[in-house]
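Of the protein chains in this complex, one is absent; all others appear in place.
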Amino acid sequence: MLQELQQFAVDTRRKFHTVPEAGFTEFITTFEIYQLLQNLSFHLYIGKEIMDSDERMGLPKPEEIEASKERALAYGVPEAFVEKLDGGHTGVVAVLDTGRKGPHIALRYDIDGLPIIESDEEGHAPFDEGFRSKHSQEMHACGHDGHISIGLAAAKYIDANKEKLTGKFTIIFQPAEEGLRGANSIVQKGWVDKVDYFMSGHIGINALQAGSVAATANQILASTKFDVTFKGKSAHAGVEPNEGKNALNAAATALLQLNAIPRHRDGATRINVGHLSGGSGRNVIADEAVMLVGTRGETTELNQYMYQEAERIIQASAAMYDIESNISFMGQGLGTVCDAAWIDIVKEACQNNSDVKEVYDVLPLKASEDVSYMMDHVQKNGGLATYMIFPSLLPAGHHHPQFDIDEEAIRTAVSVYIDVIHYLQPTIN
Amino acid sequence: MLQELQQFAVDTRRKFHTVPEAGFTEFITTFEIYQLLQNLSFHLYIGKEIMDSDERMGLPKPEEIEASKERALAYGVPEAFVEKLDGGHTGVVAVLDTGRKGPHIALRYDIDGLPIIESDEEGHAPFDEGFRSKHSQEMHACGHDGHISIGLAAAKYIDANKEKLTGKFTIIFQPAEEGLRGANSIVQKGWVDKVDYFMSGHIGINALQAGSVAATANQILASTKFDVTFKGKSAHAGVEPNEGKNALNAAATALLQLNAIPRHRDGATRINVGHLSGGSGRNVIADEAVMLVGTRGETTELNQYMYQEAERIIQASAAMYDIESNISFMGQGLGTVCDAAWIDIVKEACQNNSDVKEVYDVLPLKASEDVSYMMDHVQKNGGLATYMIFPSLLPAGHHHPQFDIDEEAIRTAVSVYIDVIHYLQPTIN
Amino acid sequence: MLQELQQFAVDTRRKFHTVPEAGFTEFITTFEIYQLLQNLSFHLYIGKEIMDSDERMGLPKPEEIEASKERALAYGVPEAFVEKLDGGHTGVVAVLDTGRKGPHIALRYDIDGLPIIESDEEGHAPFDEGFRSKHSQEMHACGHDGHISIGLAAAKYIDANKEKLTGKFTIIFQPAEEGLRGANSIVQKGWVDKVDYFMSGHIGINALQAGSVAATANQILASTKFDVTFKGKSAHAGVEPNEGKNALNAAATALLQLNAIPRHRDGATRINVGHLSGGSGRNVIADEAVMLVGTRGETTELNQYMYQEAERIIQASAAMYDIESNISFMGQGLGTVCDAAWIDIVKEACQNNSDVKEVYDVLPLKASEDVSYMMDHVQKNGGLATYMIFPSLLPAGHHHPQFDIDEEAIRTAVSVYIDVIHYLQPTIN
Partner (left out) sequence: MLQELQQFAVDTRRKFHTVPEAGFTEFITTFEIYQLLQNLSFHLYIGKEIMDSDERMGLPKPEEIEASKERALAYGVPEAFVEKLDGGHTGVVAVLDTGRKGPHIALRYDIDGLPIIESDEEGHAPFDEGFRSKHSQEMHACGHDGHISIGLAAAKYIDANKEKLTGKFTIIFQPAEEGLRGANSIVQKGWVDKVDYFMSGHIGINALQAGSVAATANQILASTKFDVTFKGKSAHAGVEPNEGKNALNAAATALLQLNAIPRHRDGATRINVGHLSGGSGRNVIADEAVMLVGTRGETTELNQYMYQEAERIIQASAAMYDIESNISFMGQGLGTVCDAAWIDIVKEACQNNSDVKEVYDVLPLKASEDVSYMMDHVQKNGGLATYMIFPSLLPAGHHHPQFDIDEEAIRTAVSVYIDVIHYLQPTIN
């Protein structure tokens, strides 16, 4: 049965690859996941049942959500289904309670694509093999198509073995991981409140031969993503320069000062203003400027240090020019640490797994992931959480128009999840 | 006959008001001017005959020119005519040589509109009275529609009196005054090489009751308009911040430093960065930034001081981050001074003009005008040049979506040009 | 008698030239003035009688005052006299009331030297002719030694003619003009409350042949002088850079931003940070920085604009680094305008003055002078005030170690003051 599930995951991944949708607009994706799950024995939850609306961050503009809804309707998603997801309440939570005493195991898979135009050059496998994105402005350029499919294969495995398994299974298909926007809204709804074992993971990341797994990841960086708007007052720059309140000056001041936040004794920190735009005509004092900022830290505390410094600097930069500034949170990830217990769990679970050539204790993620909210919550409640990595050689890096994954990594992941679920069963151990 | 010409000018202004075209895309405008002139006795010149292509500044993007051509063809401008103006060679020069000994009088009228969306609110006369712009993105928001019409009325007067007048008349319908982009290309083609009397002017500007004229303007500021592009190198801001070369940092540095160019002993100076935009994703070090800059000075020397300081600052800001900077000239105006002789000329010419309630010696322009290139050239060759102002109360300032002119100012201007042309005739004085 | 007074002024100037004392430390100077006045019929006032202590600005450090007192004692000034001036209450006000009905005429002369080391090179007349400063660190490098002497000559003239003159005469020998520190404290004590005619002036300034006078000066700039202290928190820059609050960063930020205060529509403005110093060891985050700032404006309002912008920028720069800033006022001058009536007064008064080859209506001062407080006060109370200029060719500019004056300008000034005093007598006109 494993091979069937592996093949299912690979095939399904290619289907999802053709219909990538950016965070909080995964209408087609949610529908297709729902369709594939509804013949199984899981209770399925969608829409506002799965997330606290107000805890979502970095929502798309209403017109972007609307356009995605239109696209989903044209694709064939029933209107009633789309309406349940209205306002960007995408994603699915699937729960199966065996009724038998046993652990509560939660699995989490992120489902969103990226606003990247996929390569249409020869040599890019999805193009060559006919499963390139059908959406002109979006692409599964991070591998979440694979994650969805692995999650569906795991669901099929649990369903097929529901009479033998014990405890409870919660599978979370999370929207809007990119930008660190969706996870916390699901946590706040209580879905991981009483979880004994929490597993998630990523394919790719470390460019190693597929067929291996890291039992845990480290360097899961805390991060805060926010937009800053400066509002000043325009004036004719030639006639009355003293009458303006220059929003571009404030933004430029903030940008330079943000780069100069002191390094921290306790470890690595980062800040970047990735985009800045402001002003209008050449001879008009700019009355508005917007910048996109992200901070990071090796730990939640270090990221918090960066953010607090940034906040003060932004306010002072606005005060410097007697103008207003406004910060909008767009996403956030915590610094988090996998429980070391997983090293033995995964190693032992996979010791007879022929698809796994190597089990690494740990590999670095070197990035932020909002799964950290879930892991943090599980750990605070006494559960064990890990974030595994399933390496793959990569023709191009994550978020690149030519990103692609060695599908062998998908097969490996399916086998690892199944083995670990199996291993965690008390009746077996 | 004066009243007829005045009424003609007002009516014609309303027609031109409906088809505004931004600088170097005045295909319809040029065609309509040409049509109205072609039954008169002027020799008409268009296309590359009237301007030195390479001396134009701030050309629109090819696709903008192309879109305007398409619009002109749809409007009914013959394809052959449009082709003569290809590449943005818009405008008309009309010459009438009486064959009789007398002065060479040149008149200059600017013809371009602005990329402003005209108001469609009640109370805005062009909307209420049905001559609002038909072009969704452009508007005659500075009064150049009136200038065209005044120029055409002057042409009709000269033509009607060609048997009595002496000397030579050159009427320049100049494209792309906005942004100070078109005048010098016409000067360089020699059209004002041997001019005895040069007149141009503006309606509005000073919000005074219509029915007056300023014989001369002062505070015609020198100005240089340029775009700056910074090119750096992107890198992942989290993973390897040291690998980037941050173009936004360079731009922000330049912006702040440009504002700090020292004031100058010799008089007023100005600088403004009206627009800045750069970078891409939040977590990517920005590899490009563009800013729109303008300098001004009370004199050409003061403006030159500002520009030279700016140039050094921009280069140093790029060097600060080890990146490249590039400056593109987008427009330039000289500091210029009207010949005081015009005060008596206009006063005496208009002493019996019942449309003119007051002749001011001088009113301030407080802005830049590329007519300065023409005036400067005429003066260097021994001619007399002036820039008159025909005030009007203004419901909203120049370049505003609700800008409008009291058409009385157009009538006044027609009468003044005619009277002065008449007065300058040697046989009459 | 005029020639005698002129010669007295020249001789006396040379004496004062040898003992320059900086503002509020003019112990010797005050004593010598007092000595020369005490045989005349003026009532003499010194110490706290002449100034409101709290209105003085930019006082020297106590140890500097103390050192100057010691020097004065060593010079021979009686201890009792020095004590009356304790705390820097230097200067003399001399009042002579004729008892006869007539105008109240006030004359003001500034008496302080500068902390400049006088040239000891040949060709510098005070050196060559043996009246170079005996004080190693101070010099009369602005001509106030001449002003004292002119004022003493005027006093002698008034005293000699006290039986013929009418009204009241107040002669103010003001300390601490340099830095704009002393005048307002005298105004606040009421000495110019009821003045009909107020005269002051400066020798030199305009490098024109001596023997002329400007009846009025213009371009008397408003100015505010202040020191800024930033206080942060030191930390080891290597071990815990995040623990510091960097005062030098705040100062540098303020400095650059101050230079970028927008130019003002209404006229010329200036700002300068002339000195900045902060920090301690190379590897310690700076916990303190101090900077010396001056603003100027063509008018009091323009200066006020500059100061208010500066104040906000300084506070925001401190807030940027979470530190404290403190502003200490060190001196202030108003923008002021001489009453035009003086043009006729001086011209008519001097029409038979053979020492005056030319009377200019007005010459520019292009600097700040705290006499503006006095002029402003007199004018607000209905009096007429002027600031005259007595040009001189200058081997080196004011405040230069080789500054010197053509003593002919002193002679001219003596004659002008006498003639104007004479002219202002009602019985004579």
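Letters A, B and C mark the chains in the order given here, with residues in each chain numbered from 1 onward.
One rule holds in what follows: contacts are C-beta pairs under 8 Å (C-beta built on N, C-alpha and C of every residue); 3 or more make two chains touch, one makes a residue touch a chain.
Keep in mind that what you see is a predicted model, and the values were worked out from it rather than measured.
Among the chains you can see, which ones touch the chain that has been omitted?
Listed by label, the shown chains it touches are A, B, C.
Just one of C:V93, C:I285 or C:I405 touches the chain that is missing; which is it?
Among C:V93, C:I285 or C:I405, only C:I285 touches the chain that is not shown.
Could you tell me which of B:A160, B:A260, B:A341 or B:L393 touches the chain that is not displayed?
Reading the full complex, the residue touching the unseen chain is B:A260.
Among C:V195, C:A237, C:L302 or C:L334, which one touches the chain that has been omitted from the display?
Of the listed residues, the one touching the omitted chain is C:A237.
Can you tell me which of C:L2, C:L59 or C:A367 touches the chain that was removed from the display?
C:A367
Take the complete complex as the reference. Which residues in chain B touch the chain that isn't displayed?
Residues 239-244, 246, 249, 253, 257, 260, 262-266, 305, 312-313, 315-317, 319-320, 322 of chain B touch the chain absent from view.
Can you name the residues of chain A that touch the chain not displayed here?
Counting only chain A, the missing chain is touched by 256-257, 259-260, 262-263, 268-270.
If the missing chain were put back, which residues of chain C would it touch?
That gives, for chain C, the contact residues 221, 223, 225, 237-239, 241, 246, 248-249, 251-253, 255-256, 259, 270-286, 289, 292-294, 296, 330, 366-368.
Operating definition for what follows: only the chains that are shown with their structure count from here on.
Could you grab the centroid distance between chain B and chain C? Build each centroid from C-alpha atoms only and quote it in angstrom.
So the centroids are 51 Å from each other.
Once you find the CA centre of chain A and the CA centre of chain C, what distance in Å lies between them?
Averaging C-alpha atoms per chain gives centres 70 Å apart.
Send over the residues of chain A in touch with two or more other chains.
Only 239, 241, 246, 249, 253 qualify.
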